[in-house]
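Every protein chain but one is kept in place in this view of the complex.
Up next is chain A:
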Amino acid sequence: MARQAVREQQGITLRGSAEIVAEFFSYGINSILYQRGIYPPETFTRVQKYGLTLLVTTDPELKNYLNNVVEQMKEWLCKCLVQRLVVVISSIESNEVLERWQFDIECDKTAKDETVPREKSQKAIQDEIRSVIRQITATVTFLPLLETACAFDLLIYTDKDMAVPEKWEESGPQFIANSEEVRLRSFTTTIHKE
């Protein structure tokens, strides 16, 4: 029993991987919203996660919205239906898209049929996620200040045939013309690669 418990702690299942990735998106989106000043700093509080001090919103409406999105993401990740999540930041006044944070997801669908967890330690995954979060924070050192009040949208790219859930709607990609791009690091649970 003890050996099995240790193995489960070290192993990654599809459900476990979906939870890890969905949780990352929750913290990652909060970090983007804080670092880019989309919401006032006084509406954030500090929490410890991935061995880091992270900032998460205390705004009840925003919390509720993000929780709903994350729960939906978890379900889709479990079924390997989601390919990309994009945080789109736009000017409230002009609706111009100013920034686009794109997270591509690769899901190994063979994991659906597996009964044995894959071996990758939580620590290794956490270390990789930590690097990504630190990079998000580091981007503020060179990204231009967003000097206009901004809002954000979340776009989730799914398989073509998937039904659109209630309260969601189809959207275009909201690309930016003549944009400058920087690439963040990625992490992998061995089932989902982000």
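Everything below uses one rule, namely that a residue touches a chain if its C-beta (ideal position, glycine included) is under 8 Å from a C-beta of that chain, and two chains touch if they have at least 3 such contacts; residues count from 1.
Everything that follows uses one rule, which is that contacts and distances are computed from a predicted model.
Per the UniProt record, the absent chain's protein name among "2Fe-2S ferredoxin-type domain-containing protein", "Palmitoyltransferase", "MAD2L1 binding protein" or "Small ribosomal subunit protein mS29" is "MAD2L1 binding protein".
For the chain missing from the display, the contacting residue among A:Q48, A:N95 or A:T115 is A:Q48, taking the whole complex into account.
Listed by residue number, the positions of chain A touching the unshown chain are 41-42, 46, 48, 51-53, 55, 98-102, 127, 130-131, 134-135, 137-144, 175-176, 178-185.
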